[in-house]
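Only one protein chain is missing from this complex, and each of the others stays in its spot.
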């Protein structure tokens, strides 16, 4: 059943929190085969199991645990590299990989706001890969660089997309309650977040506001026009391990009925031409009718964490509708692949 | 130093969570003396220490622990009764006390929305006690009934009051992250809230929207005119023990500068004629300049939990200003006294 | 692949915490088919989804959610009943089922200490079902009653069994750190256990001491001789959702080497004649060599929660060896079946 030739992929920053998720998910991927792991100089030369403080449930996949970690240099035996590097490192290193011919899929924010770099969630804007022709022209790389959005933006942009298509969104209030795993590992001290809320996450509000506009933007030829939506974001850290909870209030160009909203969300299959990726969930957006859902503790793992759950859809006295979403912040990593 | 005659007060619902706070705070109060404790039939006849699962740090005040709990009937030896009864019981019982001549200060919501019943936070609307003349007329009671607002409304109405006075508020977005102790005891199961957010609290959003309008309302003679402010509230429960965190976005009639907002908040001394109550904090509203404050874990206990802390004051792309407040949900119980 | 005739089974107390685990596990069981759900009068007549506050991840199995709950009476269409009733109810109800011909598998403690009622963990004492002949004689029931042990005892008796067989155990110190889910639902209030340890669980220490002796006891004909082991147990509740952690210190008749202990644990396949039950894990006891394992957060789910993990095996200055075990307290419910 296995394809004769799986595509060899490398993971940059393989020992960190996001890197571990890449390992876990790619180790059983039907299209890809992990051919190289790379990490900082401190880890290079060690086996993965020796270098990695494994944070996920269960054990390191057996075939990966003995792999020797390599330095982060564009000499890895792979066609695609998935980058879980911190933004500061990514800014220097990712272009060297793209230049050397790799298809770089980056989880870092370093290039996310460049005009010629697509931020992709396949179901809502796979067509933004059209930016790559501009990228080739501008950068002269043999390879490419595409990025995935901030983990919080995903739980906002995914449900907003079909609503924006159907009814036109012009304003969105966003207040997030974000899981601790979003800050990486070791990340946040127990002493700081236990029995507490931290109403600030550095740079996050700006990321949410900007990335949502990019993700919901339209291509005009090879040009990406950000969506003309005013977004006000307030980001909070709460003592939850995984799963971001987000309160939204939305203003529409044409105010839909509640039934129309539910129908549009439940029937969303991804925009036209959405590729049938292996991790794509059967139901992209799940609407719960119970008055107290969604909850990260109960909804984060639905469809392997790939669906976003929406609930408490009700009118708003200021804008049009309020609702709450829950999405998994480390499992729902939009995997963009070169077409 | 002690006044020769402290006023004898009774506590209704003395064994519950709020009742225990009443006991703790009134036991050392310079004006009042706890003369009676009353609770449900199951507890009546027992000593307080036998009937009460004490939840607060430290021990039951020694002079209270051996007091015998009485039934909730208007035959208690007291002039004032502080009611921590559940709303369903309060609706039946509190009028019998008011009718019998007691001054009833209720923490319950049963009568909070009646036209002739003041909801009081002394610093912002002690003048609403003028409603009592209408109450006497309408109800024919020998005593009176005043109420304190929902614990969440306090952290909203207190900072909004001086801003409304100064600049006129017309719209407020509210998203709360509320502590578990707000649900009483035993309240919320560990299994429900640990590593979770519950984006729903029954009736809470309506309470916040309505009570804020009442608290910020103006008296015209003996009539209370609710403030003409549109409020959109979203209430969430988070795994914090004490201290509600609230994200606000505010629209003003005249947009002030950030400095003006800070100055108005820091200089708020209560409205004209605010009585110099023993628990009134020196500084009612504290403004923090750090980018990650206020936090319930660090700010809830400031000035014995009687101040509200405000931070992250910044502009909003949709309305005018965003900010975050933290207030203590069981210590900041607005104590309204008969004038 | 499905057997033509699955055995119809009923669940008593189906809406509670343990009852839900029965539902979850039996809904996909290769031998059994849930044919009836029974619960208290308050729930009887409702569909399972209406009566049940579902606590587990994911949804109620679809084919179960619409089943109508019946009263707890021995008229259920089933051959086997799994009882998740509270001990007080179980004491009255379970005999009526056994008398009516059902095979009752009880999770309650009501009959656990009766001389003619086996407490079973199949891998270590399935042979105790020989007690049933005495039960038939004494009780005159057409059916039978077998019980499973307290959730904490399982994490003690399972690893002790092969060590006792091999080297003879005479003393065991036990200190437990037990998960909150062991107290059922709603169980323990967040306000009681968050940021706290409760060093007391009613009746638990006695249960651990007695049940371990019963489980490790030997059959002599139809008589069960409890193991002659002195056990000192101290039970604590900690703020963990699932998974009991237990510190043991063990005194042996013949002190083994550390290697012998590890070898005996890792090679334990169950006592002779252990039936090859569908949920039996490939590896019953897992030994971790890392200095900081086992941990409930990392080891509770191994092999679907059916294995017990042992670690930190080291000598003890007072008895012979110290070690730590972790077991899942609601998934590892020993299922005893009628032979």
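Chains here go by letter, A, B and C, matching the order in which they are written, and residues are numbered from 1 within each.
Definition applied: a contact is a pair of C-beta atoms (placed from the backbone, for glycine too) under 8 Å apart; a residue touches a chain by one contact, two chains touch by 3 or more.
Everything numeric in this text was worked out from a predicted model, so none of it was measured.
All shown chains touched by the missing chain in the whole complex, by label: A, B, C.
Within the whole complex, the absent chain has one touching residue among B:21, B:171, B:298 or B:312, and that is B:298. One of A:120, A:193, A:313 or A:331 touches the chain omitted from the figure, and that residue is A:193. Within the set C:56, C:197 or C:253, the residue that contacts the chain not displayed is C:197.
In the full complex, subunit C makes contact with the omitted chain through residues 171, 173, 175, 177, 192, 194-200, 202, 209, 230-232, 234, 236, 238-241, 245, 247, 249, 291-298, 311-312, 316-319, 322, 324.
Residues of subunit A in touch with the missing chain: 55, 180-181, 185-195, 239, 241.
Summarising the interface, subunit B meets the missing chain with residues 57-58, 194-195, 298, 301-302.
Quick note on the criterion: only the chains that are shown with their structure count from here on.
Using the average of C-alpha coordinates as each chain's centre, C ends up farthest from subunit B. Same-residue interface: subunit A and subunit B share over half of the residue numbers found at their contact. Per-chain Cα centroids separate subunit B from subunit C by 47 Å.
Measuring from the averaged C-alpha position of subunit A to that of subunit B gives a distance of 42 Å.
Of all residues in subunit C, those touching 2 or more other chains are 194-195, listed in ascending order.
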